[in-house]
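Working notes, structure below.
Every protein chain except one is present and positioned as in the full complex.
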Amino acid sequence: MAKKRLNVALIGYQFMGKAHSNAYRQVEHFFPELELVPHMKVICGRNEERVCSAAERYGFEEYATDWESVVARNDIDIVDVSTPGNLHAPIAIAAATHGKITLCEKPIANNLKEAREMVAAAEQNNILHGVFFNYRKAPAVSFAKQLIDEGALGKIFHFRGTYLQDWIVDPNFPLVWRLQKEVSGSGVHGDLNAHIIDLASWLVGDIQEVSGMMETFIKERPVLKEVDDRLGGQASAEMGKVTVDDAAMFLARFKNGAIGTFEATRFALGRKNYNRFEINGSKGSLVFNLERMNELELYLENDPAGLRGFRTIQVTDGSHPYVGAWWPAGHIIGYEHTFTHLIRDVMEAAAKQELPSPNFYDGLKCQAVLEAVEASANNRQWVSVEA
Amino acid sequence: MAKKRLNVALIGYQFMGKAHSNAYRQVEHFFPELELVPHMKVICGRNEERVCSAAERYGFEEYATDWESVVARNDIDIVDVSTPGNLHAPIAIAAATHGKITLCEKPIANNLKEAREMVAAAEQNNILHGVFFNYRKAPAVSFAKQLIDEGALGKIFHFRGTYLQDWIVDPNFPLVWRLQKEVSGSGVHGDLNAHIIDLASWLVGDIQEVSGMMETFIKERPVLKEVDDRLGGQASAEMGKVTVDDAAMFLARFKNGAIGTFEATRFALGRKNYNRFEINGSKGSLVFNLERMNELELYLENDPAGLRGFRTIQVTDGSHPYVGAWWPAGHIIGYEHTFTHLIRDVMEAAAKQELPSPNFYDGLKCQAVLEAVEASANNRQWVSVEA
Amino acid sequence: MAKKRLNVALIGYQFMGKAHSNAYRQVEHFFPELELVPHMKVICGRNEERVCSAAERYGFEEYATDWESVVARNDIDIVDVSTPGNLHAPIAIAAATHGKITLCEKPIANNLKEAREMVAAAEQNNILHGVFFNYRKAPAVSFAKQLIDEGALGKIFHFRGTYLQDWIVDPNFPLVWRLQKEVSGSGVHGDLNAHIIDLASWLVGDIQEVSGMMETFIKERPVLKEVDDRLGGQASAEMGKVTVDDAAMFLARFKNGAIGTFEATRFALGRKNYNRFEINGSKGSLVFNLERMNELELYLENDPAGLRGFRTIQVTDGSHPYVGAWWPAGHIIGYEHTFTHLIRDVMEAAAKQELPSPNFYDGLKCQAVLEAVEASANNRQWVSVEA
Partner (left out) sequence: MAKKRLNVALIGYQFMGKAHSNAYRQVEHFFPELELVPHMKVICGRNEERVCSAAERYGFEEYATDWESVVARNDIDIVDVSTPGNLHAPIAIAAATHGKITLCEKPIANNLKEAREMVAAAEQNNILHGVFFNYRKAPAVSFAKQLIDEGALGKIFHFRGTYLQDWIVDPNFPLVWRLQKEVSGSGVHGDLNAHIIDLASWLVGDIQEVSGMMETFIKERPVLKEVDDRLGGQASAEMGKVTVDDAAMFLARFKNGAIGTFEATRFALGRKNYNRFEINGSKGSLVFNLERMNELELYLENDPAGLRGFRTIQVTDGSHPYVGAWWPAGHIIGYEHTFTHLIRDVMEAAAKQELPSPNFYDGLKCQAVLEAVEASANNRQWVSVEA
């Protein structure tokens, strides 16, 4: 009576490869209700030595260096695209063409055109697809969604999102791929704003128009010699041009009348992974901060006069989304669990032959906002988001 | 050997009148080093019964109902303009014409033209003048200024300011003067953004250009029947048009290359007086929040590796600005003390016949930013701040 | 139609003298409903130069150096005993004998015997009396009392009180009077534990028995040469013996079945005025911390499942005790306001010819606990608190 297993091919073995692997490994042990579970079949990367080592460390059965043949294999059910952004579209489109369940890291593509082609390929091949907007799957965020959908905040007035990091403040930090436009598409914009745009769209609604600005504080950096595991690497003596944004921020108007501010930067010393948003509505407010991702702050105007205040909810209860699968209340979970929850939902959707959420459409929607912000930053005016 | 006293005429007796009165009453008792101290001579307001009661409550020697004769009195040294915004310019200009030390609530005027006229009058009459950007005088903010001036944060990259309140979310909250453009000039923009614009300008530097948006969520409200002491009042059955902004936000570029986000709203439930700013530089970051105004959060990249983190400094030490005058470390001070510190500085400046800080020039600078944001919100483009 | 004024004689001009003076000066300006208000008649201290300067700074009409004649003056209505502990009993008893309203700093006396004599003198002379357990008058604490009395916490299980400071960790800090048993009676025990004992007794109920320990970490210190304003002073080369406790802690059982922990120390680096207590009951919990005295944290089990969490209430609303007299919501008040509230209540009680609260009986009750803890620390057993 063993469970049915879907064979996963993971393309990419760095930070996201590690995080996704963990999700594939863990999901069946904490979500025994799943009918379908992943099997870690093959991991794929260009550097044979590194990908071989990753396969062993992460627990994949095989490794490969040529994604094109991997995505064509008959024994592969799921292709997970965890490469830098410039490879998302080619790999995802190939995977779709081969009818695979295709999961893609965010931002879905390096530009809107690519994103549209990916959606088209997915539709033409009628595949199931997903995108790794993993922060939706933090229990506190999913719980926030539930509260908003139930009307606990009333009509939404404000979204206030910041995603702050500080890992490239040092001008000697090298020119990693995330700082090269031809690889990553953009800097913090696609890396961090993509997350808060998705959260805002999911929690508040579609964004109608934006006014943005983007800034590169440090224009040249040492070329990278050797990459490491933790986003960095070893610098060389040669300098190269930074071709992406160090900071990107924008004002937004949502279709439903709410207004928002968004800011992403890698130049906020002391902020390590400060993905924080606050939402204010006519009945209440809530605040989430990824650095304390097990908590949700909630203010309810309906509380009795004198007793109102932001309450810090430990979202670790059996009554909260996902988290009952883990430990008793007050026993916190970590960053990587968001991926496990996402894979859990993908497995459940796959069992029902339904489209997972979030998926390529969400990726496309996010890409349209990203692109509108870039246009606005260039022409110094408000720009409407393409439908 | 009694101290020399300057006779104060306070025009306006509501919230700001109460706060300023307290400062005049308290300053000499905690700052014995002052050579000049205020004497609470006369308070002036239109409603005789109310102003008479205020005189008694606040401790003024006299009251009056006609500001024009008050500012002309020979025995008045200081005119304090604490009226709604539409009266700032006329009273301040008259006071200047009579050669008075003129102190004015913020925003200095209801528009840039008036602000310019006030500065011109001050210059022509060669008076000392000040403006109540009182939050500069919170010890934690003054200490932040000191740290920034010493270079503790290095080159500034980001300013991130929000001033959030929630007292008009209820659509039945009445149409008080702060919601009427002809009286107050604007809504949250002049009320709250004025504060964070001033703080940003003081701490980071001049703002060069802005892209803004303004929003009025609730367009009509019950006309006010009777005012109360705490910003509100009693509603009538009749409805009237809200002619000011409920929320106002903007992106900014500073002359020195820093970039900023600013947001003010009265629609953030749970935020009572959340004047919070964060500044990120190349060597560190700091955070201030008025609701915990005795604290400053500081992050220093120079701290040893592994030991870095935002430290919560209780700015209540003898080594911190102003606060040594009050109580031992850890014994916090309140909101109104910011005004006492401001009046302390005015008295010291007056004794030296120097211009207090902040003054009309700061008020003018702030007004130019406010007006640029309004222009930007109207024409949906970036707008340069007038010099 | 001027208000009736009670003439105050304040004995003592240091830290507490300054704080009490401020309360006498401010109370009528913020609590206009009072029928009786204080008049700052005379301040008394041994050092003529210092007390003269204090009179001017604090705003007293006169100064004096001989408390015995002051308390005998016919024109004095209120005697405020703000001296070190060894003078509480003699002055308070003399004041009572002359029929004065007698207000005394805490702890009420240096030992239980003295406290009993003070109560006896008060009763024999039928005077009104009060004691400066000022933290009861922090709005958040008064609000906590109200919540507990209404049953919001249900049956109380736990009281957890700490009062932590750090101003004598440095072994070179001099031997001020607070470190000399013959003057101060005890160290942190009477200074800080007195406060949390009073709060616990008021909020939870009478303490029945205790098990305590006391510790002096630094046994010798430089003798004091010259005192300063902020608890310290200048050290001399000579060393003297510290005769009081640096830290004092105890376990307690309340008469109603609740249990408690209490700890006071001046050796907790980083804790400036950390008077924090937590109370857990069958329906909820609350937390107060003097360093953030405008906030109360409250947890209510009755909140809907999933939505429970400690809420941080800003106790600055019109609906909260005392604080409506000051500023709008979110505009915090400071440490000294607790004294102003206490004097407000004394004035109101005096107008009604009622005993203020807290009063000598509360001081006596606290003293009995203090003494039981000392006995327990000596005999290393549980000790019952004398009735």
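Which chain is which? They are A, B and C, in the order written, and residues in each are numbered from 1.
The working rule: a contact is a pair of C-beta atoms (placed from the backbone, for glycine too) under 8 Å apart; a residue touches a chain by one contact, two chains touch by 3 or more.
From a predicted model like this one, the values you see are computed outputs, not experimental measurements.
S.K.: Among B:Ile313, B:Leu370 or B:Val383, choose the residue that contacts the chain missing from this document, as touch is defined above.
M.R.: B:Ile313
S.K.: Out of C:Met213, C:Met239 or C:Leu307, point to the residue that touches the absent chain in the complete complex.
M.R.: C:Met213
S.K.: Of C:Gly99, C:Gly151 or C:Gly270, which residue touches the hidden chain?
M.R.: C:Gly270
S.K.: Considering the whole complex, not just the chains shown, which residues of chain B touch the missing one?
M.R.: 143, 295-296, 298-300, 303, 305-314, 317, 319-320
S.K.: Give me the chain A residues in contact with the hidden chain, please.
M.R.: Per the touch rule, chain A residues meeting the hidden chain are 15, 19, 21-22, 25-26, 29, 32, 53, 56-59, 165, 167, 230-231, 271-274, 290-294, 314, 316, 318, 324, 326-337.
S.K.: Taking the full complex into account, what residues of chain C touch the chain not shown?
M.R.: Where chain C meets the chain not shown: residues 157-158, 160, 162, 164, 166, 169, 211-213, 215, 217, 247, 249-251, 253, 257, 259, 261, 263, 265, 267-271, 278, 280-285, 299, 301, 308-310, 380-382.
Definition applied: only the chains that are shown with their structure count from here on.
S.K.: Mind checking the centre-to-centre distance between chain A and chain C? Centres are C-alpha means, answer in whole Å.
M.R.: 54
S.K.: Take the average of all CA coordinates in chain A, do the same for chain B, and state the distance between these two points in whole angstrom.
M.R.: So the centre of chain A lies 41 Å away from the centre of chain B.
S.K.: Could you please state the distance in Å, as a whole number, between where the Cα atoms of chain B are centred and where those of chain C are centred?
M.R.: So the centroids are 35 Å from each other.
S.K.: Two or more other chains touching the same residue: where does that happen in chain C?
M.R.: Answer for chain C, listing residues that touch two or more other chains: 314.
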